[in-house]
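Just one protein chain is left out here, and the rest sit where they should.
Just so it is clear, A and B label the chains in written order, and each chain counts residues from 1 on its own.
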Amino acid sequence: MSIEIRGIGKQFGSFVALDDIHLDIPTGELVALLGPSGCGKTTLLRIIAGMESPDRGEVLFAGAEATHLHARERNVGFVFQHYALFRHMSVFENVAFGLRVKPRKERPSEAEIRKRVMELLGLVQLDWLADRYPSQLSGGQRQRIALARALAVEPKVLLLDEPFGALDTKVRKELRRWLRRLHDEMHISSVFVTHDQEEALEVADRVVVMNHGRIEQIGTPDEVYSNPASPFVYEFLGNVNVFHSRVQGKWAEIGREEAEAETTTAFVRPHDIEISRHPAESALEAVVQHVHPIGPVVRVELLHGAEIVEVELSRERHEALNLLAGQPVWFRPRQVKVFGDAVAKESAKQAFLF
Amino acid sequence: MSAPHSPPRVLPGLGLGLGYALVYLSLIVLIPLGALILKSSELGLHGILDIATGERALAALRVTFGASLAAAAINGVFGLIVAWMLVRYDFPGKRLVDSLVDLPFALPTAVAGITLATLYAGNGWIGRWLEPLGLKVAYTPLGIVVALTFIGLPFVVRTLQPVIEDIEPEVEEAAATLGASRWQTFVRILFPAIFPALLTGFSLAFARALGEYGSVIFIAGNLPLVSEITPLLIISKLEQYDLLGATALAVVMLAISFVLLLAINLLQWWAANRHRGSVVEGARP
Partner (left out) sequence: MSRRRAAQEPRWVRWSLTAIGLVFLFAFLGLPLAAVFVEALAQGWSAYVAALAEPEARAAVGLSIGIALAALPLNILFGVAAAWAVAKFDFRGKSLLVTLIDLPFAVSPVVAGLIFILLFGVNGVFGAWLTAHEIKVIFAVPGMVLATLFITFPFVARELIPLMQSQGKDEEEAAISLGASGWQMFWRVTLPNIKWGLLYGVILANARALGEFGAVSVVSGHIRGETNTLPLHVEILYNEYNQVGAFAAASVLALLALLTLVAKTVVEWRMQKEMAMLNAELPPEKTA
């Protein structure tokens, strides 16, 4: 089922949680709402689920107006951040809940409920936990039960609020892949909220980057990563590997003749910087401050003037360079992204070609 | 609030729940208390004060306040010791003793009253040891203090226990590593942490004692001007069909209760927020 969001706005007191949000989610797509906490992503998800009512705008399900539908009637599966499993019910009863509360006419027989629940538990690979209680499960297991419970009512839309937020890294990675597979098998539309860009980029078909109640960019993971629409997206999608170069100072140095240059900011990812031990044309001089080998990459901190520049090198490259703290080096960016007013953009790009 | 045609709230029952709560609150609590205010308005402020400052009424208030304060103070001291002991020390039968602390909540006040009166009477288990020492407890104001101490005890202990439990041992260990003696640690670190709760427990015990009737009347002797408490004076005015007199005293008691309730709420608010202000400010973006 497709979801359309038209001009949704929501305020809590004087705090604007959502401001004129427009978003189309075609059937079968897995969409990530990505942004820092307080950006409005969870509120948007809850509005889609019917748990929060918008002040303005409308929500359409499969082209039909759904803004006034009660949460109960929307046929959405909602997975809560902290799972919200019914703590006094066994895993089996948790999953069976949605079937048991159906009106008598539609309610499946006990045998059918049993079959369906065990199927779902099989799907999430936890059928051996049917008699346990939520408190006896690990976080990842709780999460999968919450998912099975949401799927039991055969929702047309699956909504997940920070589905992996409370899990540790290893489980999180595994569940991510698993969610992707599950989504593809179920042929439903799914929306999940996350503040983890890696998660969004890995799992989603499309990523909606949000900030301060607005959508900053909508696009495929590749689009938003390699072609960010705003400085915010650029910085937010950088993960720890991001290095945002506040190059103003450096700028003035190089592109002194460009009068407008001071108002622009350029962004360079740390892995897009080349280092050489010898002076090179149009490269900037710096001093190596620290060298941190971190797993497969080596992070190098350079001091350029008063500014710290972060660079990420592959292990091979680092071995070839053999950097030590205190060494003078020359670096130059391979790829630069500049945001600013139109005039500045042109000149800045020119300037940074070195 | 919400747009004119928004979907209903997700969770049902606000109207039903709040509606019932408000109607019931009004019927059982607010309207009856309103009747008291209404009746007292027949007297006016002057009339109320005239009755409340009559010789017998004033003496009763003095006895009530004095005994309540004394009992709350006793509970403050011993309640602190009991709470400390129950949280920090181990001894056989601790769980039993811990449950027993709630006895004054569970035991009907009349039972407490006749029992204490019997215990502290001249031939009672305790009275027979105290009387030769010249200490008459039963049928004197001292008896009132005993009864009020009994009923107020759990308030202090139960308010203090969770607070003492919440003190992190690391804090005390830090004090110890900085060279503080155990006594210095208690005075400078622990007591300030406990103090608001102690004050709250004291006020709760005090508030409860002011209105107490059942446990007191059996042991008090109820001599006008000497050992007559205000609640009893209200009843004796009622029995003489002096409805206005009873109302006046009741309004005074009610006003005092309100002030105390307010003070306790403020106290708890203060205890919860006293170290928080600056942090909250700093955390704001």
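Basically, a contact is a pair of C-beta atoms (placed from the backbone, for glycine too) under 8 Å apart; a residue touches a chain by one contact, two chains touch by 3 or more.
Because the structure is a prediction, the values reported are computed rather than measured.
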For the full complex, contacts between the hidden chain and the displayed ones involve A, B
Filtering A:G98, A:P163 or A:P270 for touch with the omitted chain leaves A:G98
Filtering B:L153, B:L199 or B:A220 for touch with the omitted chain leaves B:L153
Answer key for B:L58, B:A110, B:V187 or B:A272 versus the chain not shown reads B:A110
Even though one chain is not shown, subunit A touches it at residues 49-51, 70-72, 74, 76-78, 80, 82, 84-89, 97-98, 100-102, 125, 133, 135, 137-140, 142, 149-150, 152-153, 167-168, 170-171, 174
Interface residues of subunit B toward the undisplayed chain are 9-14, 16-18, 20-22, 24-25, 28-33, 35-36, 38-39, 78, 81-82, 84-86, 88-91, 95, 97, 99-112, 114-116, 118-119, 125-126, 149-150, 153, 169, 172-173, 176-177, 182, 207, 210-214, 218, 231-232, 234-235, 238, 243, 246-247, 250, 253-254, 257-258, 260-261, 265
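One rule holds for everything that comes next: only the chains that are shown with their structure count from here on.
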Interface with subunit B, subunit A side, in the complex: residues 50-56, 67-71
Residue set of subunit B touching subunit A in the complex reads 2-3, 5-10
